[in-house]
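Quick one: this structure, given as structure tokens, is what I'll be asking you about.
Entry: chain A
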Amino acid sequence: MAAALLNPAAPARGPLLISVAAHVLLLLFLSTNFVMMPRQAPVPLAIQAVVVNPEQLVDSEAAAAAARQAAAEQRRREQQAEQARREAEQRQQAEQAAAERRRQEAERAATAAAEEQRQAAQRAAEQREAERKAAEAKAAREAQAKQAAAAQAKAEAERQRREAEAARERERQAAAARARAEAEAAEQARRQAELLAAIEAEEALAAAQNSGALNEYVSLIQQQVQQRWVQPASAVVGIECTVSVRQLPSGEVVEARVTRCNGDETVRRSVENAVYAASPLPLPRDRLLFDRNLTFTFKPEVD
Partner candidate 1 sequence: MRGMVLRRLLLLVLTWLVSGGALAELKIEITRGQGEAVPIAVVPFGWTGDGAAPYDIAGVVANDLARSGRFQPIPERDMLQKPTTGAAIDFADWRILDTQVIVVGQILPVGADSFTLEFRVFDVFRGEQLLGFRMPSERDQLRATAHRISDMIFEKLTGIPGVAATRIAYVNVVGDPRQPVYRLVVADADGENARVMLESLQPIMSPAWSPDGRNLAYVSFENGGSQVFVQSLRSGARKRVSARRGINSAPSWSPDGKRLALTLSRGDGNLDVYTLEIATQVLTRLTDWPSIETEPNWSADGEQVYFTSDRTGGPQIYKIPAAGGRPERVTFEGSYNARPRVSPDGKRMVVVHNDRGNYRIAVVDLERAYLQILTDGNLDESPSFAPNGQVIIYAAREGARGVLSLVSVDGRVAQRVAATDGEVREPAWSPFPVN
Partner candidate 2 sequence: MKQWSKGIAFGAMALILAGCAGKSGTATDDEFGSESGSAGGALSWPDDEGGADGSAMPIGDDRASVVMNDRIVYFAYDSAELDDGSIEILKQHGRYLADNPGETVRLEGHADERGSREYNIGLGERRAVAVQSMLLIHGAAPEQLVTVSYGEERPASLGTGDEVWALNRRVELAYAR
């Protein structure tokens, strides 16, 4: 912006020159006036020369003649001096008048110049304001244009970035899908193998279950825990608490933990303690039926 303002336009050259000329003139005038002052000094030097020499007064006749002569001479000299003085005076007056004229002229010129300069300055200021406004408008237009350009560039960059990202994401998903598919395939294979293995276990279990051994095992555990459960007053109908239990092959309870329970602290403690107190839990007749993890549901049917 500043650069734009300092860059003068062609139509501004004329008033500037006038202004410079006016300034030079004014400066010249001021300096002239100052230099002319010492020129008036020689006038008193001429009067000094009239002082009588006392040695010349001693000679009477000659002296008188001389005196007369001298007087005439004196008169003549005085006349001459007078004339010179007058001339000098006239000259000085003329000079003074001239100087006055010059001064007045200079003054007028200066005033005119000042006025001219003021007007020029005003015009220049007006010109500058107009220029500034124009420049500003121009700059605004330019900035707007620049901004628009920048936004466009940014949008473009963003679009490109997104596209790249989307491409990467597609790639990632594809990779994940591939991995999943592979894992699923593996899991399926594993499960299949497991299930095939389980068929045998299932058959064995079914045999054990059918023999009634499972029911017997469950009811043995049930009885033992039931007998140890001191049902607190707050364990009323509607209370249901699930306890996850881990046991060792010996039946010893390693952990009894309430997983879901709508009872209070007393109820929670009582059901866990019932399982702990029943430890070691009874073992099944058929080892196949043994399970390290048991789930108990405490669900009072009477208050």
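Worth pointing out:
In the analysis below, a residue touches a chain if its C-beta (ideal position, glycine included) is under 8 Å from a C-beta of that chain, and two chains touch if they have at least 3 such contacts; residues count from 1.
Regarding candidate selection, all candidates are chains of the complex that A comes from, given by their letters.
Keep in mind the model is a prediction, meaning the values are calculated, not measured.
Between chain A and the candidates 1 or 2, touch in this complex occurs only with 1. By the touch criterion stated above, chain A contacts candidate 1 in their complex at residues 188, 191-192, 195, 198-199, 201-202, 205-206, 209, 214, 217-218, 221-222, 225-235, 256, 264-266, 269-274, 276-277, 289, 291, 293-303.
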